[in-house]
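Presented below is the structure to which this report refers.
One chain of protein is taken out of this complex; the other chains stay put.
Here the chain labels run A and B in written order, and each chain numbers its own residues starting at 1.
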Amino acid sequence: MIRTLLSRALSLILSLVVASVVIFVMLQAVPGDPAAFMLGLNAQPDTVAALRAELGLEGSLPARYLDWVSGMVVGDFGTSYTYRVPVSGLVADRIGVSGPLAAYALLLTVVLAIPAGLIAASMRGRAADWGVMGATQLGIAIPNFWFAMLLVFVFAITLKWVSAGGFPGWSDPVAAIKALTLPAVALALPQASILARVLRGALIDTLDQDYIRTARAKGLSRRAVTVRHALRNAAIPVLTILGLQFSFLLAGAIIIENVFFLPGLGRLIFQGITQRDLIVVQSVTMLLVFAVIAVTFLVELAYTLADPRLRRR
Amino acid sequence: MIGIDRLSVSFGETAILRDVSLTLEPGRITGLVGESGSGKSITALAMIGLLPTGATAQGSINLDGRNLLTLPEAQWLDIRGNDIAMIFQEPMTALNPVQTIGAQVSETLRLNGTPRAEALRIARDRMDRVGLSAIPLDRYPHELSGGQRQRVCIALAIARRPRLLIADEPTTALDVTTQAQILDLLCDLVRADGMSLLLITHDLGVVAGMADHVAVMKRGEIVEQGSTEDLFRTHSHPYTRDLLRASRPVPRAPRPLSGDVVLQARDVTRRYGAVTAVDGISLTLHRGESLGLVGESGCGKSTLTRALLGLEAVQGGTITLLDRPGGAAMTRADRAKISVVFQDPYGSFNPRWPVHRILTEPFHLTGRPADAEARAAEALHQVGLTAADLHKYPHEFSGGQRQRIAIARALITRPEVLVLDEAVSALDVRVRAQVLTLLDDLQARLGLAYLFISHDLTVVRAICDNVLVMQAGRFVEEGPIARVFEDPQDDYTKTLIAAAPMIPADWLEDR
Partner (left out) sequence: MTGSRLSVAGVVGGGLTALCLLAAALSLIWVPHDITVLTIADRLLPMSATHLLGTDHFGRDMLSMLMEGARTSIAVALVAVGIGLGLGIPLGLAAAAHRGGWLDEIIMRGNDLIFAFPSLVIAILITAVFGPSAVNAILAIGIFNIPVFARVARGGALPLWTLDYVMAARVAGKGRFLISLQHILPNITNLLIVQATIQFSLGILAEAALSYIGLGAQPPTPSWGRMLADAQTLIYTEPQLAILPGLAIVGMVLGLNLLGDALRDALDPRLQRRRA
């Protein structure tokens, strides 16, 4: 158990290192000098040099990489080229929007998908199953940003229940959650459709196993067998997908933030790209990748706990 | 008492069972025998109300004056586990991998409201009863061996003391010594507790040693039933007669062998990390000889086979094939002199290849001769198939025919040595008998040397001149087949021979 944990943790760190190198090297390949770009065409060479030093652009590649990484570890993400403020401050503000949005969407995904998948699997081949399968087929095919636009059109423009976008801040939690509801629904629908189908498939596969027949032969009803024996065994593929979905939700949030004009990490990245604020792009990308790798790690941990066969060694 | 009266089961238009009648009395073991697809398992599933969806049943299954076939599902729940319980063939997958065995045994008891502590106490008692007193209840299935898992399955089946236990091929997936122990346990449960046992098996030897009453099934019908010894002695129905004859092939008579050595291994050793799979083994195979290699799973026979075929390097010892370096050191031309037939007639061929391509694949070793297709046709002819089969695909053949194709493929490079790795183990007894006859015939005609690897002593005795008994990576006994069988020296050999289910020889004497 301890050894599994250690080797997993080691591979987590290795992944992070490789990912950071990839991100760093790619962004070094960007043509042009950010300092010169920021100061405009008429800048004096010594002013540019001073700014380069201030931005940490001097020194060899490995030294700058180590600077960046060691900074990240202690929470120093560098200084934004455009805003001239620490990136960590910018990121902290934006996480307050993107984090809750992804969590909200994940919650909706699970709440929608689990009952739908259960119903479909236990009513296999009947009307309820066909209904769930049809709805989820459609749910998967709808682009979330388009669905978001439709939601805005119906609930904000036509019905005027909510505002079409923007974020009032967390000082008024009710208003904040209201502002995140349409984005979260838009994000959750396709993911819930996928998860419901995975759960249905996993349950049906599990219900075909020999040990289900054993349980039926000792007098358990179909429902008891599903709840007591199938669900926990089906949890493993479902957890795996849930972990993957987190990364899709993060990525999806970047787009959805654009539809609803939410000041999240996604908008921060876009500003970074258009303003050539590469340190922002670099650090926020790394942050997203870190989140995905960490969640994958947690998911693996979770199903190591769920499956006694994996606990040993 | 539970009685089946004129039970018929069908899927849509297809009839699976026709007018099956059987009476199961308390304290009695009833054997239900037949080849694969004869409807044995469907009979069992009908009796416990778990027929697959789409199956319809007619007739009646009577318990205490009720016809179980007409019961609603809710009432079935009280019968399963309580009156009728069942264990299945595959112990490795029959238990929920994420629950402790204690939870799974006690769950049956919890169903009728037994308090948790009491349920666990009874679970402990049943575990002791099936010989698992050393195994704590908080173990998970993957921590147990196959035999132990099957005992757990029996413990949970008898948890509520059912009146009828249905055992569907309960020992087919187990080694022969484990099989004997499980069968003894089942016997004991019936005799001591007055339970009724329906034992479903393809193995007439098992039935002969266990059952009081036996029913023979063929294509969904019971062709004959009666008290076991009477039925075996009279074998009045021609199908029963065929089955019996095929189940106990005639032992090979001693015959002179040439002195030419074709394959030799000296002190062969193969380790995986700390585990020594093959531990200093030596063997000699002569031209025209059949050498049996017998052992239970994990004894190292697969590793030895791979080493002899040159698929795996060895860490010690030498292998010689026709006086040239053998094993992994073989040249391509030498490799063509030793070939192999595997167990599984379904996994043996690339399903997308036609027979002629399958047969000519070994020419990769020698270079494709100009008359490759003619050689393929010749090989097919040798195994009793025709050239018309060359352009068919594997799925168009039965299991026995596929095994003939596998033999043809092994013969195509005109080898000297044929390794037969459980080559007849997956076949029904009558087909098995035909393939054994074919092998015998090929050996006589082509002077082949066979290394015949099997867990089944009956088969080894029918085809081999000499036998090696393998245990934990070593040979514990070797010698002429008749001597080893009639006068085994090693304790393990004695255990193996005693454990093998056999039909008593005098039951089969024609009167």
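As a working rule, a residue touches a chain if its C-beta (ideal position, glycine included) is under 8 Å from a C-beta of that chain, and two chains touch if they have at least 3 such contacts.
All values reported here derive from a predicted model rather than from experimental measurement.
Touch with the chain that is not drawn comes from one residue among B:Met1, B:Ala192, B:Leu311 or B:Ala444, which is B:Leu311. For the options B:Ser297, B:Asn350, B:Ser398 or B:Gln489, the residue in contact with the chain missing from this view is B:Asn350. Subunit A meets the missing chain through residues 11, 14-15, 18-19, 22-23, 26-27, 29-30, 125, 137-138, 140-143, 145-146, 149-150, 152-153, 157, 244, 247-248, 250-252, 254-255, 258-259, 269-270, 272-273, 278, 281, 285, 288-289, 292-293, 296. Where subunit B meets the chain that is not shown, the touching residues are 309, 311, 332, 335, 339-340, 342-344, 347-352, 361-365, 406, 409.
Keep this in mind: only the chains that are shown with their structure count from here on.
Subunit A and subunit B have centres, each the mean of its CA atoms, that are 51 Å apart. Chain contact summary for the complex, subunit B toward subunit A: residues 48, 50, 73, 77-82, 85-88, 90, 93-99, 107-108, 111, 140, 142, 153, 156-157, 159.
Per the touch definition, subunit A reaches subunit B in the complex via residues 209-211, 213-222, 228-229, 232-233, 306-309.
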